[in-house]
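Note that this complex is displayed minus one protein chain, with the remaining chains in position.
The block that comes next holds chain A.
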Amino acid sequence: MSDNVLFALEAAANGLTVGIMYSLVALGFVLIFKASGIFNFAQGVLALFAALTLVGFQTGQVPFSHLINAIFGTNIHDFGFTMPAVLAIILTVLVMILIAILVERLVLKHLVNQEPIILFMATIGLAYFLEGLGDIMWGAEVKRLDVGIPQGMSPWVDEVTYNLFGYGFYLDELSLWALGIAAVLVTALVIFSQYTKQGRALRAVADDHQAALSVGISLRFIWVLTWSIAGIVALVAGIMWGSKSGVQFSLSLIALKALPVLILGGFTSIPGAIVGGLLIGVGEKLFDFFMQPIIGGATENWFAYMLALVFLLFRPQGLFGERIIERV
């Protein structure tokens, strides 16, 4: 095989990593959109907030330490202990559930039956609030996140590809883990929604609120449940992204990359979010690989949006979305 094809394949494989991150963020969007019809602008910030909280717990940071020091003239920063990753993750999950409960109590409950655009605006507010809260709680500096997922070149991929093609691919081991974890997460979600009572309730609410109420399903409980799951998915995305490039505020911007993913995959499809994310991840790497010599670099910044525009022209419901039928 020619070198060029091999390099392209390597680029595509690396695109999968980035793609799976997009997928995870898009997945959070889809879950909330399906259950409540809300486009949750805050999904990216949820990932950031989860990652910040996780690092904070792990390193034994005192929350609000800047604020406390400013008010009381103290000088505290750390509790002076570190926490094992597993415990920190469990605690962060609890925090995400708490956020879900608060969002339902303080925001959603008061906006029942409002126009979708109003709920959308509320999530924009929520995004900025959480961003600020994360900042005040844990500080604004870039943080290193390490929960023990191996990083660096995967020797296994290197060896296998070397034996196959005579050229060893460079693939970050983190990518493989990300793929595996995403696969487990999606399988768990599918089993949950297809085979459990609450999963059935979730699908019921996504389908028809009135009917769901009439069989005794509490909408408020389901909302807390979906926001909790979306929070946990955000935590997974935050861990992956944070391990790769550090926990920083640009993390919340990956939410914007999830938009074209949703347009590709459809707003209501879980497999769509996954496939859409991978397509965009791989697509932008390949596009960059082939087009860079011709039109210059930085195509990754706009490729996804352009692809989304093309999709909007030819398949506005996305790959897996529900067909849009206008009945007259």
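One rule holds in what follows: a residue touches a chain if its C-beta (ideal position, glycine included) is under 8 Å from a C-beta of that chain, and two chains touch if they have at least 3 such contacts; residues count from 1.
Note that in this section contacts and distances are computed from a predicted model.
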Listed names "Rhodanese-like domain-containing protein", "NADH-quinone oxidoreductase subunit H", "ABC transporter ATP-binding protein" or "Chemotaxis protein CheW", with the criterion being the UniProt name of the chain not displayed: "ABC transporter ATP-binding protein"
Sole contact to the chain not displayed, among A:A201, A:I239, A:I274 or A:A304: A:A201
Selected residue (touches chain absent from view) among A:V5, A:L98 or A:L213: A:L213
For chain A, residues in touch with the removed chain: 192, 195-198, 200-201, 203-204, 206-208, 210-219, 225
